[in-house]
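Here is the structure we will look at.
Left out: one protein chain. Kept in place: all the others.
Right, chain A next:
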Amino acid sequence: MADSDEEYIGGISEDEDDSNILQGSRGAAGPASKRRKQKGGAEFELSRTWETLVEGADGTISSTVEGLLEASKRKRLLKDTTPLQRGIIRHVVLVLDLSQSMTEKDLRPTRYLLTLRYAQEFVREFFEQNPISQIGVLGLRDGLALRVSDMSGNPTEHISAIQDLRSQDPKGLPSLQNGLEMARGALFHTPSHGTREILIIFGSLLSSDPGDIHQTITTLTDDKIRVGIVGLAAQVAICRELCAKTNGGDDTSYGVALNEQHFRELVMDVTTPPASYSQKQSTSSLLMMGFPSRTIEPFPSLCACHSNPTSGGYLCSRCNSKVCGLPAECPSCGLTLILSTHLARSYHHLFPLMNWVEVPWQRASRSTACFACGIPFPPVTLREQRQATETLTKGMSVSSRYECTVCKNHFCIDCDLFAHEVVHNCPGCQSRAATQSGDDVYRHQNEIDRMDTSR
């Protein structure tokens, strides 16, 4: 069996090669044709996903599929627990190629739509990993750089701005130089203690520039701006040079996507903070930070950071000087000023919600409806019927109830997913319907608090 399979696959891959060489076309054999471009086709690899499937004893592949699903879930959980240094303030400008070449369909559904989708995922993931950082989004279209969204720390703004691009069509030629210059302008005011980075998703093989791009590269290196590029078509010499020069000779920040999965990996790699940013930052330290309150004044006054007249701003909580934007370093006393809401964005990683357990029929009679949303559960059935449903897939609750181990309330699957993926709160624990005396309630509450911090 296995031997014949091997031969069969070998035959197919040879056929593919021949057809590629003969036709030299894109389209259905998209990944293969790109593979050829990447390093002269030296790296040759096929992922045979069907080979990882093993038939179970009952002749189905359900157990393997389940295992794969569980494995991917566990991977996600494991990824969350890595001790990342979230205290780094990064400033990133995401530059999207919106030119004609993005209409190519070698990445499904098109380069353009896939880029927009990954860009949204990137923004969301970026703010999970770097909660006090800022992002701006630019686009390259018709030889111009256009502003998609301004530098800010609010992911929803960027995501909706990128979402709006879906209705527009990519057209014209891209201009790397214009994009870089506009990104440099956006990063110009950023404080020196953070990083300055540009990430370009570039689908074209050319750049129609108004001037000398090498001058732009030198100004970028002078401004200590790092550029990373994800290419979608093939390697472009100027991109490699750009990455190498702005990263101190290291061109690993330039990658060309082989397929959809690789593209996603390349983009998501940027969300992890740069490893060797500076020696002082990389040692874990206690930072003193101020959480200033926003004020508004009837008459404009000069802000301490740029000496611009503004009528609103944030007053430093130590020396009361006014800065016009956050996060920033107080120009007079040097205190790091940030919005506490930015810090709080990552707290659900610190105190993750414990997984809820499945409820067997024996304990299911305690509840008739979901505690959170009130949807009725299926009624407790008789013993014979239970036997029939006991053989359901593992991981799903037979009684379709899920129990929080702390507050012992039962929830439905929708609320389970919602609580663990969106809110990161347990509705039952937070609204502790405690019937003990007040003293007990208070102690109980302290206990929960302590449990929270211990984890």
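One rule holds in what follows: a residue touches a chain if its C-beta (ideal position, glycine included) is under 8 Å from a C-beta of that chain, and two chains touch if they have at least 3 such contacts; residues count from 1.
Note that contacts and distances are computed from a predicted model.
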| item | value |
| --- | --- |
| Absent chain [UniProt protein name; select from "Phosphatidylinositol N-acetylglucosaminyltransferase GPI3 subunit", "General transcription and DNA repair factor IIH subunit TFB4", "Small ribosomal subunit protein mS25" or "SCP2 domain-containing protein"] | "General transcription and DNA repair factor IIH subunit TFB4" |
| Among A:Pro131, A:Gly231 or A:Gly255, the residue in touch with the chain that has been omitted | A:Pro131 |
| Touch with the omitted chain, as defined above, among A:Gln168, A:Thr252, A:Ser301 or A:Ser340 | A:Ser340 |
| Sites on chain A contacted by the missing partner chain, in the whole complex | 69, 83-88, 109, 131-132, 154, 156, 159-160, 163-164, 166, 281, 283-296, 312, 314, 317-318, 335, 339-341, 343-351, 366-369, 371-376, 378, 389, 392-393, 395-400, 407-409, 413-415, 417-419, 421-427, 429-435, 437-439, 441-442, 445, 449, 452-453 |
